[in-house]
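The complex appears here minus one protein chain, its other protein chains still in place.
Per-chain residue numbering starts at 1, and chain names A, B and C are given in the order in which the chains are listed.
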Amino acid sequence: MVKEEQKVGWSKIELASRVAQDLEDGWFVNLGIGIPTLVADVIPEGKEIILHSENGLLGLGPKPEPGQEDMDLVNAGKEPITLKPGGCFFSQSDSFAMIRGGHLDAAVLGAFQVSEHGDLASWKVPSDPLGRVGGAMDLTVGAKRIFLCMQHTSKGKPKIVEECTYPLTAPRCVDRIYTNLAVIDVTDEGLVVQELAPGVSFQYLQECTAAPLKLHVSDERQSDALGVQQ
Amino acid sequence: MVKEEQKVGWSKIELASRVAQDLEDGWFVNLGIGIPTLVADVIPEGKEIILHSENGLLGLGPKPEPGQEDMDLVNAGKEPITLKPGGCFFSQSDSFAMIRGGHLDAAVLGAFQVSEHGDLASWKVPSDPLGRVGGAMDLTVGAKRIFLCMQHTSKGKPKIVEECTYPLTAPRCVDRIYTNLAVIDVTDEGLVVQELAPGVSFQYLQECTAAPLKLHVSDERQSDALGVQQ
Amino acid sequence: MIQKRFENTAKAVADIHDGATLLVGGFGGSGLPSHLIAALVEQGAKNLTVVSNNIGAVSDGVAALISNNQVKKIICSFPVGPHADDLIARLQNSTIELEIAPQGTLAERIRAGGAGIPAFYTPTAAYTELGEGKETRVYNGRLHVLEQAITGDFAFIKGHRADRWGNIVYNKTQRNFNPVMATAAKITIAEVDEIVEVGELDPENIATPSIYVHRLVKMEAAPEGRVLVNG
Partner (left out) sequence: MIQKRFENTAKAVADIHDGATLLVGGFGGSGLPSHLIAALVEQGAKNLTVVSNNIGAVSDGVAALISNNQVKKIICSFPVGPHADDLIARLQNSTIELEIAPQGTLAERIRAGGAGIPAFYTPTAAYTELGEGKETRVYNGRLHVLEQAITGDFAFIKGHRADRWGNIVYNKTQRNFNPVMATAAKITIAEVDEIVEVGELDPENIATPSIYVHRLVKMEAAPEGRVLVNG
């Protein structure tokens, strides 16, 4: 059990911006439900990122203006969205053919737990009688890159662990973890911290993490506080 | 080897009309290359038969007027055709999903050989170094009913045989055989002649057939000469 | 003459039998055939196996059939939402069976059912609880599980415009599971906003060809405000 982190690190929207910064021009990207959805609102100007939604669209745009919601134009979270020029619609089976077939450049997903080997648990907590897998398992086996975008801890408990204790979504699938505290790569040599959020020390980060971390560079590198890009 | 039949039986267009007579209102039907293609031109007035073409359309209409051909609107034989109102286009994979999934009410196909058990050989003669399977195997396993529509003999040799000697398209798949001489059902009790074409005797039909035939009714029933219906 | 139009939803669902397998389109409230579901609640068929992606996202979805004790088994990917309480209660006293499938596997199993493919290998769910007990095989260096096709006795779908042949066009993400479920049932019943003359739909744009639709019912437009019921 670690201290609840406060007043350090990135806000949710800053975190989403940090993810958006790494998405490349021309990529096709799926955004999971929750914080990942925020990435849609902070794609840097000048980058064309084509967003995919499991329920059957490419070219997801921002939320509609209040009063302009269309129940026939929703995202994977069933929230009203818009379609960008160049977007298109297709069926759920065509949508998952796209996902499973390896055509998405990246998926940005949430997580309950992620292990130091990149195992992901994101669909069921042990106490849940149901589970909510949705498209998570297909995305994790299908997308070329799996980026997690999440709070570093949940109710003070680390989400980055040596071994997942929750049911797996897929083993060895996560490439990079973006949290409110840091950017961490999953590598053959273990978890490597690429970047620390403002006000976060490596020691603090390690305290909040239940698996060993390495620093990418010899000195701690502190990120500039990221403004929200539009 | 039997005598070449002449001046008896149905012409090709009469044969096509005889087939068309048995297609029911509202059926979805695929027509093979060759004589089966003629069926499209002789669907009786008042019946809505929706014709399917393997290359990706439903609602195949008649040949275009000379000069109106469109290379982007062709049938499975790559001949220019038209689309009826209510028709639509789809991909080859969707087209064969339709076929293999059991959604066609009937396919009307040609044949090299058909056995008394309903085995069909229609894609390769033994001397052919290539073979030309096209959609024949998919249609024979997929369509709810397989009707053959063919000349009764080929160069004087029977095409209806006890066992096929040519490579099979599919075993036990043919439901009914329409030839220029007769309409013959493939049943658990063997080949049963349902109808003789004008001028054709049962004895003559049996001579032209290399498998035992039975007559459906006690007396030979002679078909009325069929006019070409439009 | 082909005429697939039924007078009302009650007549369209009248022959659904106890024990039938029913595919229900929609993704949350979008493209949900809620009038057909309401008619089936009224009709009362029991012991249904229901295949539908979301269970509990909206009150007028499959949740209504569960609450009315008509369902013995659910196959879905996302059995949660504000209206999943009756499902949870019935799971706890074992009066309903739940099979969770990854969403893409669910879609592909239904697609396979409609396409004459009885089984296929997929990498999805390998090494997970949802892949347990399934045959596996390695292809391209990765473990895959063998998944079986799903077919239905009936499918309920929702479309935007149809013609009497049964061709359907959809509106935006209303499409979702509807075109694929339409292919996989013996009897596909569609509720649509509008029925137009044969020939009025763009032949390049028909996402569900007439061959897949057996019954049509025209509904009145959805009430205002429906968009926000997902909670």
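Here is the rule we use: contacts are C-beta pairs under 8 Å (C-beta built on N, C-alpha and C of every residue); 3 or more make two chains touch, one makes a residue touch a chain.
Here the structure is a predicted model, which means the values were calculated and not measured.
Every visible chain touched by the undisplayed chain in the complete complex is listed here: A, B, C. Residue B:134 is the one among B:26, B:61, B:85 or B:134 that touches the chain missing from this view. In the complete complex, the residue from C:60, C:86 or C:108 that touches the missing chain is C:108. Only one residue from A:83, A:107 or A:146 touches the chain missing from this view: A:83. Across the entire complex, the residue among B:95, B:115, B:179 or B:206 in touch with the chain not shown is B:95.
Residues of chain B that touch the chain left out of the display are 53-57, 69-74, 78-80, 83, 89-93, 95-97, 99-100, 124, 129-138, 141-142, 167-171. Interface residues of chain C with the unshown chain, by the touch rule above, are 108, 112, 115-123, 137, 139-140, 144, 169-170, 172, 202-205, 207. With the whole complex as reference, residues 25-26, 28, 46, 48, 50, 52, 58-59, 83, 85-90, 96-104, 141-142 of chain A touch the missing chain.
In this text, only the chains that are shown with their structure count from here on.
Excluding chain C while holding all other chains in their positions yields the touching groups A | B.
Comparing mean CA positions across the assembly, the chain most remote from chain C is B. Those residues of chain A in touch with two or more other chains do not exist in this structure. Within chain C, the positions touching two or more other chains are listed as 111.
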